[in-house]
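Apart from one protein chain that is not included, each protein chain of the complex appears where it belongs.
And then chain A:
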Amino acid sequence: MSTVAEQANPVHVRSLRKRYGPVNAVEEVDLDVRSGEVFALLGPNGAGKTTTVEILVGVRRRTSGDVRVLGRDPAEDAPEWRARIGVVPQTTGAYTDLTVREVVEHFAAFYPAPLPVAEVIDMVGLGKQARKQTQALSGGQARRLDVAVGVVGDPDLIFLDEPTTGLDPVARREAWDLVRYFADRGKTTVLTTHYLDEVEALAQRAAVIVGGRVVESGPVAELGGRRATPAAVSFTRTDGLATSLPALPGDAVVEEAEGLVVVRTHHPTEAMAALLPWAAASGVRELPDLRIHRPSLEEIYLDLIRSNQEGGVV
């Protein structure tokens, strides 16, 4: 069930399904994207991310489910609704025989209140290429032109399907700045990506899709029980250390194998405060291989994919 507040979200999806013949590309997708946030859709290739986005932007019909985007059913394909959403599809477009400026001007003409064309071209970092024919652009530049085409209408809600795939690191950062630019203006962004650093840098919340299902969704910092997973303090035993460890925080769980000591706790600072004087008292001034490790988004993500693809429980 969904509340009235949830239905007012820019993107509101319940029980979305898409079947291609016998194959369920998307089954049971629920999503809520809140106003003003950057929301990331994560998942392996073929998980149903692009199909989901294509249904949300109204270029693909759904088999069943309830979908509201900016309060409307995308299948209605209403022009005034289209004027409020921006779309950057996964595949890079080709606009043969036109210059960068001509392409952006052409798309700007369809919107009631577009951004200034020159500004958009500068924003995506194509200022120097504005008069260039598009077939002379590099792959990364062509991708940025796609982004310009997607955002020139100054949309309230932007869908970016893998916008930075194929971009060099500098161009990626420029694309990030662009996402932040729209976020700062109170716009909402839905982003699909393979890059977890991109998610951590840009998105407030994310959903992980595996095999057509949302297996996890929530704030990026809490994804996959990340916040609930204890940190691991580890070091290698060395000569001179006392056999028994000092008094550690109450929740600490200690594992020791082949000389590697791992202390799992939600209070790694306290654990360090106990471990360092204990080592010093034994005359060890340097604990070999000492590190504090918190699960990265990448580990959480890979775990989620592995457990769901092997048919494991979530």
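Here is the rule we go by: a contact is a pair of C-beta atoms (placed from the backbone, for glycine too) under 8 Å apart; a residue touches a chain by one contact, two chains touch by 3 or more; residues count from 1.
Basically, contacts and distances are computed from a predicted model.
Q: Can you match the unshown chain of the complex to its UniProt protein name from these: "Amino acid/amide ABC transporter membrane protein 1, HAAT family", "Transport permease protein", "Heme exporter protein CcmB" or "Enoyl-CoA hydratase/isomerase family protein"?
A: "Transport permease protein"
Q: In the whole complex, not just what's shown, which of A:P10, A:G43 or A:P89 touches the removed chain?
A: Of all options in A:P10, A:G43 or A:P89, contact with the hidden chain holds for A:P89.
Q: Among A:G48, A:G140 or A:G153, choose the residue that contacts the chain missing from this document, as touch is defined above.
A: In the complete complex, the chain left out is touched by residue A:G153.
Q: From the list A:R60, A:K132 or A:R173, which touches the chain that is not on show?
A: In the complete complex, the chain left out is touched by residue A:R60.
Q: Suppose we count only contacts with the excluded chain; which residues of chain A make the list?
A: 57-60, 79-80, 82-83, 85, 87, 89, 91-98, 102, 105-107, 109-112, 149, 153
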